[in-house]
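One structure coming up, written as structure tokens, with questions to follow.
Missing here is one protein chain; the remaining ones are kept as they sit in the complex.
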């Protein structure tokens, strides 16, 4: 649609924790066209002390492919200078990182909107499933989807572009 | 209006650089109700290599007061668990930090919206003025306001609340 | 054809994946769910509400009426809760 050169992006799906500072510096050090850095970090809440751990199951291969699809849509839709998305899987205790989105751009609106957009789609369209293990229960419980997350994702359809495909 | 206890916040106006990681950890370490951390970092762009430095003038006292006013509006409007705003002044070379907003919350939407809101108001309502010193020019030039920044700030009037006062 | 199950579909079927020979009568992803549900109690439980189940074919989301011919991998899973 546009003949602007689109920016590359980094997508990783991993069991290990990530380092927000190190990931940010990769996108900013020596990149003096960057005026705005938005980072979103999703953490495991302890649910008022009741949660033992979250267990994150994912579909290897499809997870990376889906996240990369949204990342591609984001760099096509917004004039970003850099984009990194990392999503963890496995058992995650309260207080630990789950997901990271870093978007950089010359001006702030692009970085805010792109990271907001990506989180909405990671919540509802990337093949990850959360199971809550509570301190007081022997069996884990699969986390239910929230209607608000679908509503959030739907916001990005109404305006500007048609290049987002939700099945 | 609501009887929810509002969260405190930290506002600093300083010449020195800030440490995004250290500031983030203050809001997250030991706070296991935090599910979402949004950080916005505004950096000095080099404007295609033409910029020597930005000079940021501010109105001491009023700068802190205005930022605190917006911070108070943000913690009243969104269910945040923490909020830190730091704005630098003085001479800032390309690649250096200018401004930091960190908003934490249980769910992501509050953290995204609050940080987005605060940046819009910092851009247009906090008493700071930027002067560009170019490599090739002996005289600095005051940065002009951008109509888009006023439009961005106006977004927050249309919905939800009337507790934002722009003169 | 390779079939994969995730989250509570994996738990209810008792397997994370299997390879099946697709019967001639099963054309679509929806028909495959019906056919699987008829296998035993665990599969019946897994597929008791097919409208809540998401389907991916060759790692792309598809609908129930998706034609399976030429498919290498079908996955069944609940609505996603990542992020």
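As written, the chains take the letters A, B and C, and residue 1 is the first residue of each chain.
Here, contacts are C-beta pairs under 8 Å (C-beta built on N, C-alpha and C of every residue); 3 or more make two chains touch, one makes a residue touch a chain.
Bear in mind the structure is a predicted one, so any value in this text is a computation, not a measurement.
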### Query
Who does the absent chain touch among those shown?
B
### Message
For the chain not shown, which residue from B:8, B:61 or B:90 touches it across the whole complex?
### Response
B:61
### Task
Could you please point out the subunit B residues that touch the chain left off the display?
42, 56-59, 61-63, 65-66, 87, 98-99, 119, 122-131, 142-145, 149, 166-167
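Keep in mind that, in the parts below, only the chains that are shown with their structure count from here on.
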### Task
Identify the chains adjacent to both subunit B and subunit C in the sense defined at the top.
A
### CA centroid of subunit A to CA centroid of subunit C, Å
26
### Query
By residue number and range, which residues of subunit B touch two or more other chains?
108
### Per-residue multi-chain contacts in subunit C, two or more chains
83
